[in-house]
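Can you read through this structure? Questions will come right after.
Every protein chain except one is present and positioned as in the full complex.
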Amino acid sequence: MNKLYHGAAYYPELWDRDTIEEDIIYMKKAGINVVRMGEFAWSTMEPTEGSIDVGFFEEMIVKLASHGIETVFCTPTPTPPIWYSYGYPERMHVDKNGRTMGHGSRQHACTNHPIFREKAALITEELAKRLGKLPGLIGWQIDNEFKCHVSECMCEQCKSLWHDWLKEKYGTIDNLNNKWGTQIWSEAYLAFEQVPQPGPTPFLHHSSLSTMYRLFSMEKIAEFSDEQATIIRKHSNAPITHNSSVAFSVDNERLFENLDFASFDTYATIENYPAYLFNHDLFRNIKSGKAFWVMETSTSYAASLASYAMPHPDGYLQAEAIASYALGAQGFCYWLWRQQKSGCEQPHSSVLSAWGKPTIGFENVLEVEEIRKKIEPIIAETYVPQAELAITYSDRAKAFLETEPHQNLQHRRLMTAFYERILHMGISRDLITEQTSLDGYKLLFTPFLPAISHDYLMRAKAFVEAGGIWIVGPLSGGRTEEHTIHTDMALGELERLIGANVLFTFPMNENEAVGSAFDVSAPLSLWSSVFEYDSKTSVGIITEGIAKGHSFLSEYRLGKGKVVMLGSMPIGQAGDTLLTKLIEHYSKEVQLSTQLSVTKGTIVVPREHEQYTVWFIINMDGQGGSVNIQESATNLITKENIQAGELEIGKFEYVVIRFEKTQQ
Amino acid sequence: MNKLYHGAAYYPELWDRDTIEEDIIYMKKAGINVVRMGEFAWSTMEPTEGSIDVGFFEEMIVKLASHGIETVFCTPTPTPPIWYSYGYPERMHVDKNGRTMGHGSRQHACTNHPIFREKAALITEELAKRLGKLPGLIGWQIDNEFKCHVSECMCEQCKSLWHDWLKEKYGTIDNLNNKWGTQIWSEAYLAFEQVPQPGPTPFLHHSSLSTMYRLFSMEKIAEFSDEQATIIRKHSNAPITHNSSVAFSVDNERLFENLDFASFDTYATIENYPAYLFNHDLFRNIKSGKAFWVMETSTSYAASLASYAMPHPDGYLQAEAIASYALGAQGFCYWLWRQQKSGCEQPHSSVLSAWGKPTIGFENVLEVEEIRKKIEPIIAETYVPQAELAITYSDRAKAFLETEPHQNLQHRRLMTAFYERILHMGISRDLITEQTSLDGYKLLFTPFLPAISHDYLMRAKAFVEAGGIWIVGPLSGGRTEEHTIHTDMALGELERLIGANVLFTFPMNENEAVGSAFDVSAPLSLWSSVFEYDSKTSVGIITEGIAKGHSFLSEYRLGKGKVVMLGSMPIGQAGDTLLTKLIEHYSKEVQLSTQLSVTKGTIVVPREHEQYTVWFIINMDGQGGSVNIQESATNLITKENIQAGELEIGKFEYVVIRFEKTQQ
Partner (left out) sequence: MNKLYHGAAYYPELWDRDTIEEDIIYMKKAGINVVRMGEFAWSTMEPTEGSIDVGFFEEMIVKLASHGIETVFCTPTPTPPIWYSYGYPERMHVDKNGRTMGHGSRQHACTNHPIFREKAALITEELAKRLGKLPGLIGWQIDNEFKCHVSECMCEQCKSLWHDWLKEKYGTIDNLNNKWGTQIWSEAYLAFEQVPQPGPTPFLHHSSLSTMYRLFSMEKIAEFSDEQATIIRKHSNAPITHNSSVAFSVDNERLFENLDFASFDTYATIENYPAYLFNHDLFRNIKSGKAFWVMETSTSYAASLASYAMPHPDGYLQAEAIASYALGAQGFCYWLWRQQKSGCEQPHSSVLSAWGKPTIGFENVLEVEEIRKKIEPIIAETYVPQAELAITYSDRAKAFLETEPHQNLQHRRLMTAFYERILHMGISRDLITEQTSLDGYKLLFTPFLPAISHDYLMRAKAFVEAGGIWIVGPLSGGRTEEHTIHTDMALGELERLIGANVLFTFPMNENEAVGSAFDVSAPLSLWSSVFEYDSKTSVGIITEGIAKGHSFLSEYRLGKGKVVMLGSMPIGQAGDTLLTKLIEHYSKEVQLSTQLSVTKGTIVVPREHEQYTVWFIINMDGQGGSVNIQESATNLITKENIQAGELEIGKFEYVVIRFEKTQQ
């Protein structure tokens, strides 16, 4: 990665020629070296059905390139024009309550309708042909934020595809009935055609039906993405991405399978900076070995007609940018360049105002550019090493929790909180998908994964046998992949593998249940697995409540390593302490080398070179902090020498230091 | 009642033969002597339309009987199979927003559709014929929890039945218009066909329309129950019940009219143990003189995919069981035997787990069985005497309050709170329906009954004239049976009968209005009737607020007794004290013999024998307590002698003592 991109979303189709000229001048001033264009411009490219002309964008790409500004071009499929929607309600997205979406916003069309696919293919092919080899065209983005406003579509077309998908997956309706256990409540189906979409019912739908419909929907949107990518590749060699998020109703692992690099959009405010970083540690590993992009973030605040976030405090944008580049982002891009003058996102922050002036946050953009230039050579010579600690992230688990939220549980919130603890402990970490190779890791966490697949289990087993420690839970393993309950043992194959004995599973009453481990007692919560007490395996004992005397935390040796079953969720401040001690304990046991002594709110991002290590130290919370430096180093920006000891970091300050590697 | 049942809901149709064998072994171990089967198994019995075969259940009943396990068999009508639902949206339930329910849960079918009635009759007749005389078949349950997920259906079929029902009730449309007062807002109808169901309107519907539609719906579901019972009785002598609840949209009094015994489902947690007991004191009197059943309760906690209750603390299940048996339950049954492996209630507690192990709560089940065996002979020789204090409970009043909730009032919550106070005072009490005979009572409470029927009034009058004290209110009597306002006097016939003078009715502002009675002053609340002050009748005076100087509590002599009008609701801690004093005052006046000195959280259930009295003393709240024993007695479990004085009761402890009756 030799170049760091500093970019912005750009909608020249909404403005006149003079404004565009003004924009380019300001882009140069602000150090914008890449724009993203095209994702909502279908009606500009094809104002009436069949009248495709993408000349305007061809011209724009060339013009921008002539000013040194490169382009990521997007397919415009999130917003089909009026000629596609008007008079065709059957082509529209239908929500859970059966309401058919109308024209006037975005994502109103069902992406599974064959005519949609056909029209999308035509416009994308034309774009790929005409723009695919232009100078300055460095990448493609398919569509925009798939499923950010909608989740599963309930239209008639989807119903029919759902039946096909089920037929493909289950072969016979008897097999489906059997796998799902539909004899319950006399739900059993006589034919695939009878299996409903999860629409209105007097009480909850069957878990398997609900979860499978979510997986079906995730597969279908990925299939659309695949189709689009195939078309583009016929005419262009530029790498392809999608701007995704863990907040959308997609399976990111599956979605990026056939794309070339990962990118995401994030609008976390400073209070949620761990959520901001979470994205980096995840998307870096979604297309492992390939640089990812922060495709959208605000210069100051996100807003629409109906809500707004608080603006960034002065200094935070820079902290975000350095953190992004240091954690492996090649691109750091704003949404958006020039404030929308119409539509429903008029109040959203931008680089320029609708009337062409630098807006709030513009000064910060200039500072980001200063930083980018300073760190570009440092980034170019180093790389983000694989962490020793990994946490499995699964969008399929998210689907399971949407079907079975127990008590309003949200997968994203649970995962972010779990991640945050490890972040604050100063441990370098990777968020990895279910299929990511476990090679090279020492410590693996698998929290909040209701269904552990056979494949995952086998790879985790090999990881453990080779010496790794695998910490499973809370809320992991208690469901089959069909979203039913195991009928052999509480945790099925996993339990048999480790030789555990789960006595029962039930929701802990956090006002009564107490667990004790690592000399800490804490309330226990969530749907829990309780293990038989055994002095050889029990690490955490339940000391209060109806499962008193049993174990909520047990270790099982397997080959050279260990499986640690965290059956319940310690909560509150004491729970946090307990979990922190647990992580410390096993980090020590596997001899993690990456835990650093840094105050909460400040992060250290190590990057490697053959001969040296670089640390990016960044204060994210605006409170300042310090980090313990164990050997002398050089400040790469000031070139000053830094002594071992406590290094103070000011509010939103960043320091880049270099440690020489001793010869081995 | 010679036998006490200890049972569980059982779904053998969902499991294989080996599992069933295992189940029976465990049932014997756990002391389960009755199962309930069949209520969701329609697709097992009739997998395709017309292919009825109930052989599996015939075999199950016989097999279980051979192990000493008897059966209550259910008609499977809550879950019509896919051949009934698929392709027939006109047969489905339609909710208030006009959404047609789909297959995939339960109660999706409109129970008023003629084809539903026809299909239900066929399956039920076959079940009755084939199973009706089997050994071990001791009872029938019709359907399951009528209207637990749905309330009034808005389908076209119901619309037509609604018109027939109105025609039957009102004769002419002019009569309906007149009774309802539809001239208001030009609502007047020219024909029955024009009277809408209470669907979407810009503002609230007319009160009469709303309430009558609820009563119509309640009548129709009872009519379906009647039809089913008639069919069963053609082929079986086993008594028939339904597992109901005050939480469902049914009129329990009407529903049980043509059934043989009462039963109910309850999942109250320990915090709501008064609500648990409420059911017993009510359903005992719904089919007066016949033992009732607790048909469903959890061993530990209720749960679905989307929510869960906290598990019972250790000891509470036993307290529940003893209380149930002592209060007159013949059966105490769990939902469910073996954890669901699929569907939407997988996390619900059970006796065995889905993988065949005893789950949390299993030990408590064993203890219940121990207790059952110990108390069975004591129960067999005694009976629950009629209480001296009665509280009228009306599901029709619930319908009125749903139409007119004033400020989010909930009938069930109001009634439970009212009941709870009397419970905590240690007074034996009956909850009785509107038509229950008042003979034998001394003190009658009629709270939260907006419309007092002429029949009820006449019987209450006779009760009072014979010496009873009738306490009416709060919120009682201010509406006609058509849910309109009286136009002769505020409380209509009641007011005239007692010679009261209601000055006005209005909602008291609890921040301003204060009432004083029995030397207590308390804030007044709720829609209130204010009586003219008269030193002869006024007992409670309004001392603050806009009705200052008038009366909120007045007594009127009638024959040998009194009608006490409680026009307003004293609230807060002071209100509770005032109401407690009121109850004490009138209890004393009628010389109630059953008020016991027992600490809150512990209950005393007296049972009678010709020669002795037995007290079941049970600590329900897990805090322990004590009860004052006025004469020496014998502990029937330990056979020890107990001296008069304060008897300590441990946490969840139960003590059964016997007092000898002195010869009269």
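As written, the chain order gives the labels A and B, with residue 1 at the start of each chain.
Just so we're on the same page, contacts are C-beta pairs under 8 Å (C-beta built on N, C-alpha and C of every residue); 3 or more make two chains touch, one makes a residue touch a chain.
Not measured: the values here are computed from a predicted model.
Colleague: Looking at the whole complex, which of A:Thr79, A:Ser244 or A:Thr382 touches the chain that is not displayed?
Modeller: The missing chain is touched by A:Thr79.
Colleague: Among A:Asn178, A:Asn258, A:Asn272 or A:Ser353, choose the residue that contacts the chain missing from this document, as touch is defined above.
Modeller: A:Ser353
Colleague: Among A:Thr172, A:Ser304 or A:Thr638, which residue is in contact with the omitted chain in the full complex?
Modeller: Touching the chain that is not displayed is residue A:Ser304.
Colleague: Pick out which of A:Lys28, A:Lys341 or A:Lys373 touches the chain that's been left out of the picture.
Modeller: Residue touching the chain left out of view: A:Lys341.
Colleague: Which candidate, B:Thr44, B:Ser208 or B:Thr416, sits in contact with the chain we can't see?
Modeller: The single option touching the absent chain is B:Ser208.
Colleague: Using the touch definition from the top, which of A:Ala41, A:Leu457 or A:Ile603 touches the missing chain?
Modeller: Final answer for the missing-chain contact: A:Ala41.
Colleague: Could you please point out the subunit B residues that touch the chain left off the display?
Modeller: 97-98, 180-190, 193-194, 196, 198-209, 403-407, 484-490, 503-507, 509, 511-512, 527, 530, 546-547
Colleague: Please output the residues of subunit A touching the missing chain, sorted low to high.
Modeller: Against the missing chain, subunit A presents residues 11, 13-14, 40-44, 47-48, 76, 79-83, 86, 93, 95, 99-108, 149-150, 300-301, 303-308, 310-314, 339-344, 346-347, 349, 353-361.
Definition applied: only the chains that are shown with their structure count from here on.
Colleague: Could you give the separation in Å between the centres of subunit A and subunit B, each centre being the mean of its C-alpha atoms?
Modeller: Those two chain centres are 50 Å apart.
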